[in-house]
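Missing here is one protein chain; the remaining ones are kept as they sit in the complex.
This part shows chain A:
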């Protein structure tokens, strides 16, 4: 029987395989700890902390502006993009996507992974 870590990694592997537009991805805890890291590079710890901060602030803004439950954040940089998906307040899925990515497909796949992760974590 697969461990929780193996299940999370399998979900991330499937997501990464879904489209070449996804450059890196990870699952982070609300404390800013990396749960699963497929981001590449050596910035995992900082990315986890900043991703969690981004999620916390986004949740706070969502509540303050009364726009419902926080779901996701989309950041567009000049060279690439960052997407953050809430996993029922228990974790967050973070993706880096290439410039000009097919965001329709990325969102479709990522939201599916978001649901799977919610059932796993």
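Definition applied: contacts are C-beta pairs under 8 Å (C-beta built on N, C-alpha and C of every residue); 3 or more make two chains touch, one makes a residue touch a chain; residues count from 1.
Please note the rule applied: contacts and distances are computed from a predicted model.
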Next item on the list: Assuming one chain is omitted from the figure, identify its UniProt name from "Globin-sensor domain-containing protein", "NADH-quinone oxidoreductase subunit N", "Molybdate transport system permease protein" or "L-serine deaminase".
Entry: "Globin-sensor domain-containing protein"
Check: Among A:2, A:20 or A:46, which residue is in touch with the absent chain?
Finding: A:46
Note to self: Using the document's contact rule, name the residues of chain A that touch the chain not shown here.
What the structure shows: 30-33, 45-46, 49-50, 52-53, 56-57, 59-60, 63
